[in-house]
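I have a structure I would like to understand better, so I am pasting it below and will then ask my questions one at a time.
Every protein chain except one is present and positioned as in the full complex.
All chains are identified by letter, namely A and B, in their written order; residue positions are counted from 1 within each chain.
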Amino acid sequence: MAVSAVARLAVVAVVEAHDLYRTYRTSTGTLRRKWHNVEAVRGVSFEIQEGELFGLLGPNGAGKTTTIKMLITLLIPTKGTASVLGYDVVKDAREVRRRIGYVFGGERGVYERLSGYDNLRYFAELYGVEPKEIRPRIDYLLDLVGLKGREQERAEGYSRGMKQRLHIARGLLHDPPVVFLDEPTIGLDPVGARELRATIASLAAAGKTILLTTHYMFEADALCDRIAVINRGEIVAHGTPAELKRDVVEGAVVEVEVFGLPDGTVERVRDLNGVTSVSIEEREQAQLLIVQTQPEVELTQSILGTLDGASVGRISRREPTLEDAYVTLVAEE
Amino acid sequence: MKTLRLIWVGWKFHVKSLTLSGFFILTSVLQPIIFASVAYFMFRAGAREGTLLYVALGAGMMGIWSSTLFGSGGAIQWQRWQGTLEYCIAVPPPFLLVILPLTLATATIGLYSLTATLVWGRLFFSVPLEVAHPVAFIVALPVTVVGLGLLGLILASTFIMYRNANALSNLLEYPVWLVTGLLVSLSLLPFWVGPISWLLAPTWGINALRDAAIAGNAWPEIAMCLLLSAVYLVIGYFALQHFERLARERATLTLT
Partner (left out) sequence: MRENLRVFFIGGYLSYRALFNWMHWSYYIPTMLGAPIFQILFFAYIGRYAQVESDEFFVVGNAVQLSAMAGIYGMAMTVGGERWTQTLSPLLATPANRLPLFLGRALPLIANGIITSAFAFFVGWLLLDFELTWSEIPALAVVVAVSAFSCTSLGLVVGALGLRMRDVFFLANFVVYALLLFCGVNIPLDTLPGWMQEVANRLPLTHGIEAARGIAGGSSLSDVSGLVWTELGIGAAYATAAFVLFKLFELEGRRRASFETI
């Protein structure tokens, strides 16, 4: 205990979020407006250490984008504080902006009428890249993201994937020590996504501190040093991928493919000793019965016994994955 | 120095972007030509003696104002729609240095209007294009553009807050044309319009252009235009800061 406390004092967190809240006011109706508050982020706190690749994982609408926008100074928190490299995101916004890069991605966000190169040139200027550095830096980044040769074309002609890459190049123009990526692989084809993940990993290896949001569990699992799971505006778990898997889902997962699940099976399985949770996934012709069991327990025969003689297809027993942990976490309320 | 570079690069960038936007150019050229034609016909039918160059300049200025107005409000809205507004805010330089090149660019595009109305007038209405004091004229032009660009800056700062900025911007077209005396001598308007007009850069701009082109001393007006520009700059800076912060608080940057 004492050792870890000392260790913590010596390391200053690069990104800190303390009890962040963000509420939106929205209205419905035209003539008689009704206002109500939507709490998108409710008391989010976490820290990211230097050189870490930190993942913020959660379903759509969980508050990931809102959280990240507060950290990159685009939104002012309703409550709470946050800082990047010691600079407060509200009071020292300018200092923060100098030192961060962010990538939002998506179809929008580029100047359509101008070329990819012009877009980068403009933002290089805005980010204060030294004039002699601009050309070589842009060339390097175009190469890195795979847009070399297409940079003189108008951005409006870029495919979604190309625009995404342009966003990434833009985020890295001034070689920021901290990079925020909001669902960067969305919209990319599998090959492109894989290449991008490799790029992100290499950025982390080069010493950059990265915050990555995603709703792909396998992506978070594969890339991140630590993960925070966010659901409905709150952090529901955090730790390394291994810790999460261990803490939340222990034991094993038994999957049984059943053709025509008999009534009452779920209850019967749940009643079995050693079962932590039961869920069903509908497939086309069959149902997949997913049973999470405690460790060291062998329940396959007992589970089969509850099936009342229904036809059974594939049976497997496996380690819990982060997906199982995640599903449990965001399902619990 | 770095600031000037940023403004220069930004200005070039936006001029290019706007020029390549067909719709914007057409409204910067087509609308002024039509309004200019209406003005030419009216003055030709009227009893007042005077040079049509006066009309040409006034109509051209109308175009510069429309460009600035539509450009500043429309540009913010268009950036919001294009998704680039957020990216422009979360950059290190103060927001002023991001928006200023944009409003200057839209005012510059207004020069297309001026050129178009002068050429049109020459071609179809025999407008004499002799300028009495060329040097003053050459100086008055960019000074006017800067003055209008900075007035556009103040407008832009208001528009960044409100999603339906375009509606308000449309409302300011006729009033400013009227109150700055582009086609009408201010002496005809009620006395209280005078002070209002003095606060607006186009008033001094058009007077400078007229004096340089037709007869008179443009330099005092050029000076006034520059002075007003400085005032606008200061107001614009504070207004932008204030409104940008409000936009971040109320999350109106992305709403389309």
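Assume a contact is a pair of C-beta atoms (placed from the backbone, for glycine too) under 8 Å apart; a residue touches a chain by one contact, two chains touch by 3 or more.
What you are looking at is a predicted structure, and each value in this text was computed from that prediction instead of being measured.
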Hidden-chain contact residue, picked from the options B:20, B:131 or B:189: B:189
Candidates B:34, B:135, B:223 or B:246 - the one touching the absent chain: B:34
Option touching the unshown chain, where B:26, B:215, B:231 or B:246 are the choices: B:26
Hidden partner interface residues of chain B, rising order: 23, 26-27, 30-31, 34-35, 37-39, 41-48, 164, 167-168, 170-171, 174-175, 177-178, 183-185, 188-189
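The rule is short, and it goes like this: only the chains that are shown with their structure count from here on.
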Chain A - residues contacting chain B, complex: 24-25, 72-76, 94, 97-98, 102, 104, 106-114, 118, 121-123, 125-128, 131, 170
Complex contacts: residues of chain B adjacent to chain A: 2, 5-6, 9-10, 13, 16-17, 20-21, 82-84, 86-94, 98, 245, 248-251, 253
